[in-house]
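Yeah, one chain of the complex is gone here, protein chain that is, but the others are all in their spots.
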Amino acid sequence: MKLGIQEVINWLEKTNEKIQKNKEYLTSLDQAIGDGDHGINMSRGFQEVIGKITSTSYNSLADLLKDVAMTLLSKVGGASGPLYGTAFLKMSMSVKGKEAVDKQALENALEDALNGILQRGKAQLGDKTLVDVWTPVVEFFKNHKVIESPSLEEVSRNAMESTKEVMAKKGRAAYLKERSIGHLDPGSVSSYYLFASLAEAIKEGEE
Amino acid sequence: MKLGIQEVINWLEKTNEKIQKNKEYLTSLDQAIGDGDHGINMSRGFQEVIGKITSTSYNSLADLLKDVAMTLLSKVGGASGPLYGTAFLKMSMSVKGKEAVDKQALENALEDALNGILQRGKAQLGDKTLVDVWTPVVEFFKNHKVIESPSLEEVSRNAMESTKEVMAKKGRAAYLKERSIGHLDPGSVSSYYLFASLAEAIKEGEE
Amino acid sequence: MKKIINDPNLVVQDMLKGLVSAYPNSFKQVPNTTVIVRKDAPATGKVGLVSGGGSGHEPAHAGYVGKGMLDAAVCGEVFTSPTPDQVYEAIKAVDGGAGVFLIIKNYTGDVMNFEMAAELAQADGIEVEQVIVNDDVAVEDSSFTTGRRGIAGTIFVHKIAGAKAEAGGSLQDVKTIAEKVVANVRSMGMALSPCTVPAAGKPSFELADNEMEVGMGIHGEPGTERKAITTADEIATELTQKILDDMHLSNGDEVAVMVNGLGSTPEMELYIVNGKVNDILKEKGINIYKTFVGEYMTSLEMAGCSVTLLKLDDELKELLNAESQAPAFRN
Partner (left out) sequence: MKKIINDPNLVVQDMLKGLVSAYPNSFKQVPNTTVIVRKDAPATGKVGLVSGGGSGHEPAHAGYVGKGMLDAAVCGEVFTSPTPDQVYEAIKAVDGGAGVFLIIKNYTGDVMNFEMAAELAQADGIEVEQVIVNDDVAVEDSSFTTGRRGIAGTIFVHKIAGAKAEAGGSLQDVKTIAEKVVANVRSMGMALSPCTVPAAGKPSFELADNEMEVGMGIHGEPGTERKAITTADEIATELTQKILDDMHLSNGDEVAVMVNGLGSTPEMELYIVNGKVNDILKEKGINIYKTFVGEYMTSLEMAGCSVTLLKLDDELKELLNAESQAPAFRN
């Protein structure tokens, strides 16, 4: 596996497509247990990301990921903005000096990103936040020598679906306590789109 | 024909019954071309009138009618309060010293009342106000030696119905201009209840 | 009907209780009436200012009672002009020997009830004068009909006449300045949704999801035109243009602007409208001296707004800027 600048752009474009297509779905998930802006926030942010990275030429992966981070930070807002922003900022730092990432470098970058999310948001696994998707994905990378795209997609999908039956302890949904059970966590769904897209980008990169 | 204190109380009680029964109807007429309070206003006012006159004993018709006037003035509000209040005040003044009214005295009282309404409200016949009911009723008294109850009811009903096809020039309905056409004038409907009840009271007084 | 109320027939009484307990140092209620007066009323030697009308327009009119504005507000039933006996009580309560001035919105009911009260007070020897506010350009100004309605522009009459009275103006001075405001103030409104009178229990009119009502009154009366809802910019343009057509303002004239919410329109939307009103006036070279954005004259929970323009001169500017201690208009 090898992801260079083109492959990362492909990853982000796929993510953007899924987010734009599911903007209303994400918003309706957030209306059920949050404040109904997650789709709007992610759609605005990723649209800007694509605008930025497709109009800039990059020599380094770190620069690309830093632009993604800064765009998300300054355009998404809410809780998800600083979290996704921090995640990409950590990834950018993690890949500094590299022209492309192999499996190990990607694993390190994702782990750094997860740690950034945990530090920034102070959520724990099981709090019904996007941490519940990022954690098993990072685990999956750690436990497998080779990343099979379908498995990555499956792991992130299962993780996303698992947020339905738990009670929220962080984010707005936490105010609902028991009433948050039975609803998917919107941020976990957007994170699922991110990893499902990563799986596709990995697969296409190998073809 | 002779209306004494008992007969006038009977008249007012019948009026009150019709108003209470049609409170929502009057309000919905006023919602169509006014501000939707005519039923509420008339219902509140006449309820107080009945409370007042049934808990007081009267020696004079003028005192009875003055209490009706003052109660309507202080409880109805809006445009209809001062108009009905003025009407009963003028009737009270007109019957001063009388224990009962015959046809001529009633005719004089109603004419004085109409003049009071015209002075206070400055409306003209055809402006789509309760003047459009009071005017033909007073005319009817003037043109007939004997008042037949069914005819009185019919005259006032036709007059009330005639307000439907005219354009309002006074009252809130006037703001609607052409759009006021096709709706009954609420104050004309409450005035119709007053005269239909008068017709009944006259008939019962003769039985 | 969804409302935070107790008995729908007692909303005015309940409201007055909450109002007086909110401002115990500023307000008192004349016992057994629906009249709110300044705690220090009557102010000896000062012209007493009385306004009022149906309830449901809060903060109008009790919110404008205070030093520099009204001395009393008479609160009728919801959307129903108060009765003469109540207005009469208000006049008596604020008469400090210099006469009492009535600010009446031009509705048949208000005019008749206030005039009957004035007759009662005059019979007692109290000098009473009045002004009738008719700022709503939605309605044709014809002497054959009831004429124009009084809407949000009334607040400027309260403010300016109130400042004149506070400054020691005579009853005639107050009347003169009030008439000047009325001559120079114009408003126009629109609604996106109706309101429900508590005792009626159902909305005053119905509007489809894509419709708006232009030129409606502040009592749930239907407007002059019903049409498809447009953008904030188009709405602002339509309301402002209708006013300008009637006012003949020229390059260099100065105005006060009021963008008034009718009850349930978010302040955000009022500011959006204000942005466009501003553009239109600037483009015409009209100077905006002061802007008021907020809920000044409402219609229960109606959604919609009105725009008011007041043409100013030095005298009006000074009085507009004078101190006011009324809860709903602090200067």
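Here are some notes:
By letter and in written order, the chains are A, B and C; residue numbering begins at 1 in each of them.
The rule is short, and it goes like this: contacts are C-beta pairs under 8 Å (C-beta built on N, C-alpha and C of every residue); 3 or more make two chains touch, one makes a residue touch a chain.
Keep in mind it's a predicted model, so treat the numbers as computed, not measured.
Looking at the complete complex, one finds that the omitted chain is in touch with A, C. For the chain left out of this panel, the touching residue among C:V30, C:I104, C:A178 or C:A303 is C:A303. Of A:D35, A:D102, A:E165 or A:E206, it is A:D35 that touches the chain left out of the display. The omitted chain makes contact with just one of the residues C:V273, C:I286 or C:L312: C:V273. Considering the complete assembly, chain C touches the hidden chain via residues 2-6, 11, 14-19, 21-23, 55-56, 58-59, 63, 192-193, 209, 212, 229, 231-233, 235, 263-276, 278, 288, 291-293, 295, 298, 300-301, 303-305, 330-331.
Interface residues of chain A with the unshown chain, by the touch rule above, are 27, 31-37, 39-41, 44, 73-83, 120-121, 169-172, 174-177, 179.
Here is the rule we use: only the chains that are shown with their structure count from here on.
Remark: chain A and chain B have CA centroids separated by 75 Å (rounded to whole angstrom).
The geometric centre of chain A is 54 Å away from that of chain C, both derived from CA atoms.
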